[in-house]
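Note that one protein chain of the assembly has been removed; the remaining protein chains are unaltered in position.
And now, subunit A:
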Amino acid sequence: MQSIDRITPDDLPAFARGCGVLGTGGGGSVDSGLLAAAHALAEYGDVPVVPLDRIAADGLVLPLSGIGAPTVSHEMPMSGEEPVLIAAEVERIFGRPVSAVMASEIGGSNGVGAVAWAARLGLPLVDADGMGRAFPEVQMVSQNVAGLPVNLIVLADVQGNLTTLRPVDGPWSEAIARAVTVACGGSALMADYVLTGAELRGAVVEGSVSSALRIGRTVAESGEPVKALVELLQATTLLTGKVVDVERRTGGGFVRGSLILDGTGADRGRMLRVEIQNENLVAFEDGRVRACVPDLITVVDVETADAVSTESLRYGQRVTVLSWPCDPLWRTPRGLEIAGPRAFGYDLDYTPVEHLR
């Protein structure tokens, strides 16, 4: 498929919509990321997008993501200088310049934010990310699946505080980075898995920036957005119906809950339950699994195909629940160990969505 070579201010709304769809219900609201990206592009110019194979084998790639509480980032947006601090620290450690920025998480606000961070640094954005979707925890990234070491984590906050971590493994990176973020006031920018072009090949989800933009454009330009989206993603339509119940509870710092849908139209008489932990994790129908992590499950508006985040789910919404295959990397034994159903506490074996009917 055709890839794109740059992101301009005109591309941002479609790109943000695509990031919303890839957010699988989580990843944070794309709205504030969109404002920051619009400001950064206006100040620093368009962002070139380059495929991973155009990055030199020894070229340094800086994967970035925001970490913290959505309520905090909604009230206290970033300073905008965080990427500069992180890049300078990374360049000091490695002794050479950073070649490109990458989104650690294409889904939700971190996908849109990456455009702002790349623009601020005047660097290209790699057409790839570490998830191909959104996940709630730091260690749930493709680089970890590929067995690459969490060699280094660098965090910068709104004040200019810079914290460099050398964690022993993925779970420790999550625990320590989270604690630092709290000390930073609940919001920070983070670089993890700073690696070379050669190391990242085969260890990231390629084409995800193009994919997000293509999703957004397809949805924006089609007269039948949901149908066009299903065709584009080769998605399985789990159910079209109405939201009849949304239950939320917080535990361990995350919002957990479930969503019940009642089928309408051709799906009348059927019901679907979607289990949520920030993102949509598992969809059940009559006790059977219809789709589960790491495959993507996204709830979209039945008219506009705009993604409906787990926070904005409400009784009565008319939605279609779609699921489509994750990157093959997530379907490896290690991928499933890190982000399969059991990694989220569900006692069930993973079956690819295309085999579930």
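The working rule: a residue touches a chain if its C-beta (ideal position, glycine included) is under 8 Å from a C-beta of that chain, and two chains touch if they have at least 3 such contacts; residues count from 1.
By definition in this document, contacts and distances are computed from a predicted model.
Enquirer: Please identify the absent chain by the protein name in its UniProt record; candidates are "Isoquinoline 1-oxidoreductase, alpha subunit", "Hydantoinase/oxoprolinase", "Sugar ABC transporter permease" or "histidine kinase".
Expert: Matching the unshown chain against "Isoquinoline 1-oxidoreductase, alpha subunit", "Hydantoinase/oxoprolinase", "Sugar ABC transporter permease" or "histidine kinase" yields "Hydantoinase/oxoprolinase".
Enquirer: Of the listed residues A:R92, A:R288 or A:R314, which contacts the missing chain in the full complex?
Expert: With A:R92, A:R288 or A:R314 as choices, the missing chain is touched by A:R314.
Enquirer: Which residue, A:G68, A:P124 or A:G207, contacts the hidden chain when the whole complex is considered?
Expert: A:G68
Enquirer: Using the definition of touch stated at the top, determine which of A:V182, A:V289 or A:L356 touches the missing chain.
Expert: A:V182
Enquirer: Taking the full complex into account, find the residue in A:V158, A:L239 or A:V321 that is in contact with the omitted chain.
Expert: A:V158
Enquirer: Since one chain has been left out of the picture, which residues of subunit A touch it in the full complex?
Expert: Interface residues of subunit A facing the absent chain: 32, 35-36, 38-40, 68-72, 74-81, 116, 158-160, 178-179, 182, 185-186, 244, 250, 253-255, 278, 312, 314-316.
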